[in-house]
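Structure provided below as structure tokens; questions to follow.
Omission of a single protein chain aside, the complex is shown with its protein chains in their original locations.
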Amino acid sequence: MFKRSLAAMTAIAALLTGMLTGCGTSAEDRNTITYWASNQGKSPAQDMEILRPQLEQFTRETGIEVNVEVIGWSDLLNRILGAATSGVGPDVVNLGNTWAASLQATGAFVPFDDRLMQRFGGRERFLESSMSSTGMAGEVPTSLPLYGLSYGVFYNKELFAEAGVRPPQTWQEFVRVAKRLTKPDENQWGVTLAGASYTENSHFAFMFSRWEGTHLVGRNGPDFDSPEAVTAVKRYLDLMAEHQVASPGDAEQGETSEAAAKFTDGDAAMLIGQNSVIPTLRENGMPDEEWGVFRLPAPSPLPANARPVATHVAGSNIAVFKDSPQQEEALQLVRFLTGKKAQAALNKQYGTLPVVKDAYDDPAFHTPKNEVFAEVLTHYSEPAPMIPTEAHFETTVGSAMRDLFARIATGREVTESDVREALTDAEQKMKGTGG
Amino acid sequence: MTTTAAPPAPGAPRTAPRRRKWTPSRSKLPYLLVLPALIFELLVHLIPMLGGLYMSVLRLTQFFLRDWLNAPFAGLDNFAFALDLDSAVGSALLKSFAVTAAFTVVTVGASWALGVFAAVLLNKSFRGRAVLRALFLVPYALPIYTTAMVWKFMLDQGDGLVNTTLGAMGVTDGETFWLLGNNAFLSIVITQVWRLWPFAFLVLMAGLQSIPADVYESATVDGAGIWQQFKSITLPMLRPVNQVLVLVLFLWTFNDFNVPYLLFDQSVPNSANLLSIHIYNNSFITWNFGLGSAMSTLLLVFLLLVTAGYLAFTSRRMKDA
């Protein structure tokens, strides 16, 4: 009897060990590297389509096989985190360039010092702006730029013609134009924004604070509630509050895709978005000739020491794991992807901008629209705070603004002191969780 | 072990001496039976949890993650910090706790009530019963992502079904923001109840099946009405099942992460900021795993206390019954 119960146990144990050994495989192939690519296209499947020919070319040139996995943005940082902590992960990885300093602090990535940079054609080969978002200022970067992005103002040409307005040159004009385009009765608004997205909100807080000549995160840490910062944040909120050129419904939009849909539906005449949104406009059925783009205009005149920043340095970077047993092969892949040919081909298909100067030889990046984004990225950009706690900055400031938008949308007044209070609270939280 | 034979289970009606040989192995049998379950729980829960507890006394930011075992020791700093109610962090944690408690009470109550209601209504066979039973289980079978998406869709301020319909019926002006401000709380409640009540229904339905029909029959003969039968037969008979069911619902809801996370694009309004979201933001977003682990540990202690109290209370009632 006992034997039978024992037999049953053994059977279960055997089943489980069978599963253990059967499913577990760990093939270490010297000539294969693993690459985690970020989701740049409209779907991971499209990413694979775009990447595959390039990676096949890489294999032909070097004999190194690449095992690529496309990872959505919502999971990418956590996956990198797991890999960095455990030391078990891919060889090469893409990352959002605002994470550069955070990830640099983990010490899990290969530093690109001057000697190593020679292999990539030197620091000078890369756009200075994109290079500024690869790690903390003054430290050896641990990632290299891969795809360049910047903000621009998309506008609906037909609605502009109807209202008899032209792309504005200053912020004051921008507001005036937006008012002319706003007809709440017809559900048409001057501009649309993603008020529930903390990342978007924080980007605008960053840009607008530069218009006031202040830094939200300075040498002494966060300073969110200075009078200049309050003015900057209120300027963005006022698009919905004071000027009423953005629909209250925008307070609920948590993703750029929703704002983009409002723009392509003709419910909003302008959309402040990054060039990565262009494929979505097409996808939504808005032909290229129906929209134009201009640089986000700063107020005029600007205070002294202010800069007309029209974007943070946006985009994706690429990095190599220190724990990778195939660092050399990994670096070769980075060199290939930052090479002139791959840069031109990939950025063309993704609608992003090359991050190396020589790739701009390609005429595709000199269309009037691309010129706008390229000019903004090279001349009107500054890197988002390159600090290890950049994510704290985005969540605290961005969420505070989201809550303020919600208050505005539900009809409550938001005064300057409300804004200051919210930003003080955000600053406390940021300082608090600094560890 | 002092006994070599398993004593008869308490309450076993049969007390006649059993003339059977109990081999020593018999006393080992229960241990062998629980062993596999124990091994897996050790591997996946207990050992990692010890790791988590250890993390809570470390200064574990991204600077130290890579070599986390050697991260600087922080003592109880993380706990002190999380519990400092005067600071922005501490008061946010307290607020989140209050939201979670309210969310749990409302959701569990509503899910259980709907579940028992449907189970009782469907306990008698009639035409179409199988169809309804299957239909009611569909929300439980849908991926959570989809459930969140479809509710988000319906609750959309501009174009959603809820506002369109309420507006057309003249109940509201049709411009309510369901996903913002305090209304966000209602949104997570309704979404969670929608996907959770079928589970209560399922478990209670199975529980009702094990109540012998003749108990009801004799009650009917005694002239007990439907309501009396429900109170004096159904509820008491369901007690063992209810005890576990309510606990499952409580823990699921209290630890729920997905509904707010998916409903609000990872940017959750304060009124829907459940503890697990709060802790996630304080560990995975800000990469301060020491603080996050300390908060989780506090949550764990709270849940253990509540559960212990709950079990003590319900078990006594069951014995009294």
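Lettered A and B in written order, each chain numbered from 1.
The working rule: a residue touches a chain if its C-beta (ideal position, glycine included) is under 8 Å from a C-beta of that chain, and two chains touch if they have at least 3 such contacts.
Assume contacts and distances are computed from a predicted model.
Taking the options "TrkH family potassium uptake protein", "Carbohydrate ABC transporter permease", "Diguanylate cyclase" or "EfeO-type cupredoxin-like domain-containing protein" in turn, only "Carbohydrate ABC transporter permease" matches the UniProt protein name of the chain that is not displayed.
Across the complete structure, the visible chains that the omitted chain touches are A, B. In the complete assembly, the contact with the undisplayed chain comes from B:V203, out of B:V57, B:V203 or B:V268. Within the full complex, the residue among B:P72, B:P240 or B:G309 touching the omitted chain is B:P240.
Taking the complete complex into account, residues 1, 6-7, 9-14, 18, 20, 26-27, 29-31, 33-34, 36-38, 40-41, 43-52, 55, 68, 114, 117-118, 121-122, 124, 130, 132-147, 149-151, 153-154, 158-161, 164, 194, 198-199, 202-203, 205-207, 209-213, 216-217, 220, 225-226, 237, 240-241, 243-245, 247-248, 251, 255, 257-258, 261-262, 275-276, 279-280, 283-284, 289, 292-293, 296-297, 299-300, 303-304, 307 of subunit B touch the chain not shown.
For subunit A, the residues touching the absent chain in the complete assembly are 1, 4-5, 8, 12, 16, 19-21, 23-26, 39, 41-45, 69-70, 72-75, 78-79, 82, 85-88, 255-258, 260-261, 265, 276-277, 279-280, 283-285.
Everything that follows uses one rule, which is that only the chains that are shown with their structure count from here on.
Averaged C-alpha coordinates give centres for subunit A and subunit B that are 36 Å from one another. Interface of subunit A with subunit B (complex): residues 1-2, 5-6, 9, 12-13, 16, 74, 77-78, 81, 84-85, 87, 102-103, 105-108, 196-198, 247-249, 251-252, 254-255, 388-389, 391-392, 395, 398-399, 402-403, 406-407, 409-410, 425, 428-429, 432-435.
Of all residues in subunit B, those touching subunit A in their complex are 23, 25-26, 28-29, 32, 35-36, 59-63, 65-66, 68, 81, 87-89, 92, 156-158, 177, 179-181, 264-267, 269-270, 281-282, 284-288, 290-291.
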